[in-house]
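Removed from the display is one protein chain of the complex; every other protein chain stays in position.
Let's turn to chain A:
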Amino acid sequence: MSAAPESLERLIELMARLPGLGPRSARRAVLHLLGKRGQLLLPLAEAMRDAGQNVRDCVICGNVGLADECAICADERRANGQICVVEEVSDLWAMERAGVFKGRYHVLGGTLSALDAIGPDELRIPRLVDRVASEGVTEVILALGATVDGQTTTHYIADRLPDVTVTSLAQGVPVGGELDYLDEGTISAALKARRGL
């Protein structure tokens, strides 16, 4: 039997499903919220309700926004013919933080994984194929993880888009990194991707 009242139990149970939280940390977080009811708990509840009601997935690219089309898809200046394909919205945000990419995005919502029953139709791959045909796209940049699933998805998409230039992000030495700290796989990828100066 739990010591917490039922409604709190429910809250703890929901919190424990968040990434990075378990039952113990969820209890701590809930008690912390209760201790700061005015400053934290109620504003948080309000912000969550607001997000739940107003934030939606962009019908074009899968980014999150406040309208059917996200701010990037609605921005005509970003129609430069390039589409950058990422796994998740967090990756899109990471790209945007770098602030160098001036084109549009396509958020897949994951990677191909037969074992997890995630096929092309579960991702936004058919939608990507449509966009490439209809939006005057000149280059598709694949910015997927260097994992087996990420690379499988990269191969798959490249294979599905024979009529457009498909590129992928370089793999190798991180900026400001020292070779001594790199694993063998990274070094061999960097060596393979070397270029003339």
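Here is the rule we use: contacts are C-beta pairs under 8 Å (C-beta built on N, C-alpha and C of every residue); 3 or more make two chains touch, one makes a residue touch a chain; residues count from 1.
We take it that contacts and distances are computed from a predicted model.
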item: Name under which UniProt lists the unshown chain, selected from "Integration host factor subunit alpha", "tRNA threonylcarbamoyladenosine biosynthesis protein TsaE", "DNA replication and repair protein RecF" or "Beta sliding clamp"; value: "DNA replication and repair protein RecF"
item: Hidden partner chain, touching residue among A:Asn63, A:Gln82, A:Thr153 or A:Ser168; value: A:Thr153
item: Residue in contact with the excluded chain [from A:Glu6, A:Asp163 or A:Glu184]; value: A:Glu184
item: Absent-chain contact - pick from A:Ala26, A:Cys84 or A:Leu112; value: A:Leu112
item: Chain A residues that touch the omitted chain in the full complex; value: 112-115, 119-120, 148-149, 151-156, 159-160, 183-185, 188
